[in-house]
Structure formats: C-alpha cells, structure tokens
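Partial complex: the chains shown occupy the same locations as in the complete assembly.
Should a chain be cited, it is by its letter among A, B, C and D, assigned in written order, with residues numbered from 1 in that chain.
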C-alpha cells in the first residue's frame, strides 16, 4: 500500500477488503447465520450502498466494518489494518438505524460529543455544530433535548453528529428512513456534495432503490437467510449528479437491475 | 515477620491468577465465574492466616482462619441449632411476611396516586428508624423468641421492598404504556402484562437487598433479648467469654447462609428477567 | 504525668464513683497521673479492650476475668475495691416463688455476655437444669439491659443489681413487698465483682507497676471519699455522664447502695473471697466457667505497695 | 400541594391508629398502677390479668383508657408524649446540654457525614473498578455481598478494638462502621448505573474510538447519575444507622445511639421513641437535602423533563 492520501481516479486503493466473511449469532434457540461467505472490496472514495430485504445482514455487515461485531469466519481489513486498529485511528463516522441521542445532552451538545472526544478546539466545535445543524435544517433546535423533537428530527440530529467530524469512512444505516421526500432529496444532494468535496468513503444502507442508484458508485444487493451478497452493481453515472439525473435512461436501467436483484433474493427466500 | 512477606506474595499471586482467568476466553463459563471469587477468597484467607501468625495477633482479637475452621467443625450441632432458630424461624419467616406485605402494599400504592404521594414519604421516614432503637421495642412487644426477630425483619425489609416495587411498577416507557392505552386495557391487564414484568428487575433488586437485611436484622435483634439459642445470642455471649473463634464461626455461618440466600434469589432473577439488557451481558 | 487508661465495665454511673471522684478531686493528679476513663456498655467486653491495648487497666468481674485467663488472656487482679457482690435475682411474689427451690419450672431473665457464670453455678448447685422448663429445669432468657421483662411479665424473675436494676423496678411503681429477692451473697454463690485487672506481662515492667501503685492508691482514696460523701460523689458522676441519661435521684441512691458493697474493702483482695469465687466457678455445672484452679490470677504486690 | 395534603391525611390516619393502639398496649401497665393506687379493677390481681386478652381488659375497665395515653413508662407512648419529649429535648434545652437531642444529633451527624464521605468515595471507586476491570468484577463483587451478610453489630466491637490498638480513636472508628454500611448500596447502584447505557450508546463511542476515561465521563457517569442519587439516599440513611450502631461499642457516651441505649437501659420508652424519631428526622433531612441536590443537578443536565 502506498503512501498517497488522495486517490486519483484510475488508481483505486482498497479501503475495505472482506474475504469469505462469516458471522453466526449464538442465540438460545440455535445459531443464526447473519453473514455467509461475504466477499467485497471497497475502494477509497467509493460510495457503496447496501440494499436488501429486511433481516439480510446489512446492519450486521456495517457493524463488522466498524469493529462493533467480530466475524466468526473469514477476514476483513480496513485500510490494511484490522477494523479494531482502524477504529483506534478514528476512521469512522457511524449513523445508527435508530437515532441514539444521549438524553442528557441538548441537540447541539450531542453533536459536539465526538468533537470533544477527538479534541477539537472550542471555537472549531461551535463552528462545526452550527454548520451541520444548518445542513440538516435544524438550525433553531440546538438547545432542545432529544425527546422534544419528532422522530425525523432526531434522525437528522444523529446524521449531523456523524457529519460534524472528519471521518474517512462514513457508515450510515438507513439514515434517511424517517424523512420526507423533500428533506431527503435535500440531504441526498448535500451528502453527495460532501462526498465529492472530501473524498470520504461511504457505506450506506437504504431501502430506497432510487436513493441507492442516485448516490452510489457501487450498489451491493444482499439476500437473507443466510445473509450474503447476490449482486454488486458498479454505477456508470458520472460523479456530478444533479437531481434530475434520476429521469435519465441510464439511471432507470441501473434501478431496474437493482430491482431485479432484489426480487431474485426475495423469491429465493420463499 | 517472614510470614508477612509471604502474605504479600500470596496476594500478588492470587491477583495474577485471577486476572489470567478473568481475561481469558473461558471467562464466560460457569466454572471460571465460580473459581475467580473462590480464588480471591482463598487468597484473603491465606493472607489473613499469615498475617495473624506473622504479626502475632492475639487470638482474643482476631483468631486465625485455621482456628475458626476447627471451632466450626467441632461445633456443628450448636451452629445448626442457632442457624435454625435465627435464620429459618426468624429471618426467613420475617422475610417472607415482609416482602409479601410490601408487594401488596406496593400494588395499593400504585393504584392510588393519593396513597403513593401520602404513604411513600411516610414510608421513607419509617425506613430510616435505626434498628438498634426498634429492636428493643419489638422485643418488648413480641417476646424473646423468634417472633420478635421476625417482626424486626419485617420492619427492615418492608420499605426497601416497597420502594423498589413502586419504582419498578412505574418503570415502563411511554410507548409501552401508550400501547396498552390504545387497547383500552384494564388496570389489572396492564398490571400483569406490562407493569409487573417491567417491574421484575426492580422487585428482584428489592428482594436481593432484603436478603442481607433479613439475616443481619434477625441477628442484631437477638442482642436485645433472646432465648439461649440463636446466632446473635451466641455471638454476644461468646464475645463476653472471649471465645472469638466461636464468634467467627457464627459469622461464617451468617456469611454462608446470607450468600446462599442471595445466590438463590439471584438465580431466580436470572431465569425470570433474562430479557433485561443487564442480564443479556 | 503518666497516662493511664481505665476501661469501665458499664456506662458512667455511681457504680464507678470512686474513679470519677479521684479524677474530679485531683487525686490522680496528685499522684502525677493523667487518667482517662473509658465508659463501657452492653457491646463492650473490657477484657477484649485491654487485650487490644485500648486500656491499661480495667474494671471487670472476676468470673469473666478468670474465664479470659483460661482463654489465654492472662489478666491479673491488682486490687478489689468491691468487697461483696451486688447481684441478685428479683421475682414477682405473686408467682408463688418464696425460696430458691420454687425457681424450677419458671422463666428467668439472665445477663449473658460473660455475666452468666454466677447464675449457672447457682443453678447447678440447686440441681436445676437451664435447658428448658421442667420439674427440675428453668427456661432462661437472655435478658436485655433493662427490667422490662419483669415489668411486662415476660419473665418471672430477672437479674438485678442491688444498686441499680432493683431500684428501676421500684421506680416503675412496684412496691418492694410485691417482690422477692435472692441475693447471691445469701445463696453462697457470690463471686467477686468490680476488681481492677491488668495484663500479666505488664507487671514485670517496673514503670508500669509504679504507675499502678499510684493509680490504686488514688482510686481507693476516691472510693473512700465517695463512701463518706455519697451525694457529692453522685453529683460528680452526673457531671461526667456525657449521655445525659442519668438522674440525680437514681445516682444518689445507687451511690449509697454501692457504698455498702465497697465498705469492707481497703482495696486489697481478700484471698478467702477469691478462693470462694474460684470454688463457685469450678462447680459451674455442665459447662464450668473454668476447668482448673487458676494460677497467678491475682497479686498483692500493687496493693501492698500502694496502701502501706 | 396535593402531596402535602396526601401526606397529611396519611399521617393523620397513622396518628389515629397509633392512639388507638396505645389503649390495648398499655392497659395492663395502667391497671397494675391503678391497682397499687387502690382502685377497683376487674380482674383484681395482676396475675389473673396476665392471662386475659387486652381487649377484654379494656372493655371491663373503660375508666382507664385515658391513662393509657399518659403513662410514665408506657409500652407504646402516645404521639403527644413523644412530641412533647422531642420539644423538650430540642427547643427547650441549650444545644450544649447533654440532655439536648440537638447536641446528641450533632455528635451522630458528624460521624455520619464522615462515614458517608468515606463510604461513598470507596463505593464509587469500587464501582468504577468493577465496571472497568473484569478481575475486580468477578472477584470483588461476590465478597462485597458477603460483607453485608456479616452482622455489623458483631463486628463493630472488634473493629473498635483493632482501631484502638493502633491508636485510632474518636470519631473515626464510628465513621468507619458507618462507611461499612453505606458503601454497599453505593457500589450496587453505581455498578448498575455505570452499566445502564444501552448497547447503541456504547457502540457510538466505540466508533469514535473514545478512550475508557472519555467513555466514563461522557457516557457512563452521566447515565449513572439517577442511579447514583438513588443509592446515595439509601447510603446516607445506612450511614446514620452505622454511626448509631458504632456508638454502642465506643462507650455510648454521646450521640443518638447513646440516647437510644440509655433510654432502653432505663426502660424510658418515651426517650427511646423521641431519639428514634430524632434519628429518622435527621435521616429524612439528609435524604431531602440529597433530593434537592439531585433535582438541581439533573435539571442542569436536562434529565428531568
């Protein structure tokens, strides 16, 4: 692995490499195979979406990448290290499937949490909080406590928390699930901009096929019981993506392919 | 003096073995879970023995574990008599009465906001009455035998149990309660299907605290009047006779019985509240 | 001045007036002593305190001291301000008890904590078992530290001291002719009470024996002063009672009763009393307090020097 | 306001019950005294009365009911007797007087506070250790439980003697006994509290690779505060009991424990009850104070809605 920190197109640098990954949960009524024989390479600067029926292991795979879960078989490296080591280097920003804000902190203080931990200066903290609150359209709500917000507002606050600091790898588990289309479109655009500007690597779980297609450079289709990857679709869309790209034929074709992959996984299951 | 050095060495060794065990992959197995505290205990005992010998502590101040063990072995009939008087007759009966009464009261308190507001502060007040004051009164009222000990235990366990149960019965999330509301569930339906299960971790907290209180309460009450049998009677009499080995043998019985009692309750807790995050590990 | 710590057997009361008088009147100071009096109580074993080095000298009853000696704590009697025993059994007359033989099949309150030995000896002398009620058995209760068991009629008889608990019964409104009392002195099972005891090993230390000589001398001076000035002595005790629980009436009466018990003693142990005590204890029934005649449990060395 | 009214009602009910209970409880003593004073009583002798039910006695001697609330040494003192004694020994006595409950209360309070400080400090340290070190968790926790199954009153004299022999005297031995009783609730509550964050809250910090101490200060400690305060309240009450117990083997010269003991020694039930109430009032005040602190702290943290 060379020492470049930015990546030129054409010289992809593997950030995540999963080889024959297995993960079995031991439960009281027998083991549950959540991931089976998963192979995947994510390159630096990739925007990878994970899509698949509920319970197919998307969350589990994201958690394995972030070293929150440890595989029971196979191997995974992140930036050439184990996920644990990568975490030591503060490589991750993570948005959980549920908001998970700390109830004793206001929204602004919740967003400050990672900044405090990573030792940002006070002014920098304030600046960034204001910035991301603006980004997720919660500007007036910094002083409120989580339980005073609606479900979607909490979800946005948790997105803001993950965006506030400079993680190389952003892992987002259905971040926009509880949001309306307009806000969602807005955040999709913002996320793409951020990604283009910062060259982050992003892992993104979604249930929306258009969202996956619009955002991703790579779409991973999974199927359940046991959770495995059934298709990896490389997007041919350009990096620059206005919202109306969603009406282009190319977009519709990719979306179609994703839908087919999903359907196949489902029928498998029945 | 060499014993003192040995004692330090044994301590370090015990700690080292335990850290090896606790951090090994086997740490989750039942055997290791049992072994670690045992090793710790044995280490403490050896260190105690060595220190008592090394520093030549008088046996009327702190007898060595070996002496206590010898006394224990030769006094089993007496210890058993004392145990059944104090633990089975006094502590256990008082524990059961106190806990059942507290549970019933908790339900009443939970049903009526008025009672909750009125009774809980008063209850907290009563709970703060020190046992050394209440025990003589209860001995005067209920006589010298186990009945007065049971009464002391009832008074001691009632309020911890009440407070925990009441807190537990309110420990449901807004959404869980809202769900019951949408079903227009009756009071007892939401009690048995929501509040009681949700309260179990708290109820067991109360039950566990009460186990230690019960035994200690029964023993202490015997200091203030008793028949000529019982663990508290034996302890105070033996202190007066400087039979410290007997005192410690009784303390050993108390510790064994108390821990076993606690352990049983903890085991029941584990099977009934397996779903609680704190039990899922 | 030399420091001396004195551990009492019970709470501050006229039972220990001599020491408080000596302290208050400066008798200790005259002997160049700096005496600290540590009150006792129901949860304090004076023998244990002295074993732990918490006191230099302690007031203790001889049975407990001899028992401790057998347990390996070599206590030695250096002085005996109390000549006779104040212990007795107090019973309701209306229960039909009039002589010791009537005690059989009754419920009796007894002090434990090392104070049960004289009672046990007495019962064994009477041939009465203490294992429970019966033709020739009594039910024994471990009496707390008050006279409630008698007043509440939970017991037919309880242990009392002539100078203390007996009067508490009377103060509760009971008239003396409702009661029957059995003094241990009269029953021939009296054991010596309230002696001064020190650790044997200290007696080989001359500085210590010198200190004790002065201490005993001053203490006896205090006792004799208290005997002749009971009311003043009681006031002094009251001044020293930090718990504020004692009443003047009770303490003055106690002082006059205690004076009767100290009357025959100049401080030196009467060997005949000692031997009678040992004999009583050796016949302690199934579980005798002491199993063999003690050796070296007393010395006249201190009193001889102190009182010459 | 609503609470105040509710408490008042409950207290009134208790007092009414209490007065009622005084009658059967004290009737025998009253009748014995009346007999000595020469009154006509059925049945006539104490011996016969002993074997009779108290309610029967009350029914046959209704004239004596009033006296059951005014006895000198009742089995159960009436509320006004306790109140009068409390009044007499607090307000009407100089605080320096040995008969003032305030004087004794302050003696006990200082040992309680010192013991509470020691116990809480130790408890929190142990809890932090237990939560962060597996060895501590597995080996110390069971023994902490065992320690509480040992009757403190049996251990107290030995603790005192051992401390005496190394020259520690005064307030510290009492405080240590008080700490012995108060550390346990703090350990248990604090361990529970420090473990209360759910897995998502913990996972979040893991993704930041937060250090252990950051996890402690930013997650575990704040989420443990409600538990901490709950156990502090139990702990301070336990400290008070410990300080009182500790007064017995230290010669019971001053303090509420000494008052209790002296009262019980002389059968002064009114004095026992007033000392008991003084102790409970002291505990209630301490608990209320902690409650106040709790409310302020939690409010500043935004935990109370």
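Everything below uses one rule, namely that contacts are C-beta pairs under 8 Å (C-beta built on N, C-alpha and C of every residue); 3 or more make two chains touch, one makes a residue touch a chain.
As the structure is a prediction and not an experimental result, all values here were calculated from the model.
Undergrad: Expressed as a composition formula with the shown labels, how is the entire complex in this file built up?
TA: Beyond the single copies shown, the full file gives A x2, B x1, C x1, D x1.
We take it that only the chains that are shown with their structure count from here on.
Undergrad: Strictly by the touch rule at the top, which chains does subunit B share as contacts with subunit D?
TA: Chains that touch both subunit B and subunit D, as defined above, are C.
Undergrad: Counting only C-beta pairs in contact, which chains form the busiest pair?
TA: B-D
Undergrad: Please report how many Å separate the Cα centroid of subunit A from that of subunit D, as a whole number.
TA: Centre separation, subunit A to subunit D: 55 Å.
Undergrad: Between subunit A and subunit C, what distance separates the C-alpha centroids? Give it in angstrom.
TA: Centres of subunit A and subunit C (C-alpha means) sit 84 Å apart.
Undergrad: Suppose each chain is reduced to the average of its Cα coordinates; what separation in Å results between subunit C and subunit D?
TA: Those two chain centres are 34 Å apart.
Undergrad: Using the touch rule from the top of the page, what residues of subunit D touch 2 or more other chains?
TA: Residues 75, 153, 157-158, 161-162, 165, 248, 261, 264 of subunit D touch two or more partner chains.
Undergrad: Looking only at which chains touch which, which shape fits best: line, ring, star, complete or other?
TA: Looks like something else, not a line, ring, star or complete graph.
Undergrad: If two chains touch, include that pair; go through all of them.
TA: Every pair of chains meeting the touch criterion: A-D, B-C, B-D, C-D.
Undergrad: Over in the complex, which subunit C residues touch subunit D? Could you list them?
TA: Going through subunit C, the ones touching subunit D are 11-12, 38-45, 48-49, 51-54, 92, 94-95, 144-148, 151-153, 168, 172-175, 241-246.
Undergrad: Residue numbers of subunit D touching subunit C in their complex, please.
TA: Going by the criterion above, the answer is residues 29, 32-33, 36, 45-47, 50, 72-73, 75, 97-100, 104, 153, 156-158, 160-162, 164-165, 248-249, 251-254, 258-259, 261-268, 271.
Undergrad: In their complex, what parts of subunit B are in touch with subunit D?
TA: Contacts found on subunit B: 15, 18-19, 21-23, 27, 32-33, 36-37, 39-41, 44, 61-62, 114-119, 121-122, 124-134, 136-137, 140-141, 160, 209, 212, 215-216, 219-220, 223-224, 231-232, 235-236, 239, 244, 247, 250-251, 254-255, 257-259, 261-262, 277-278.
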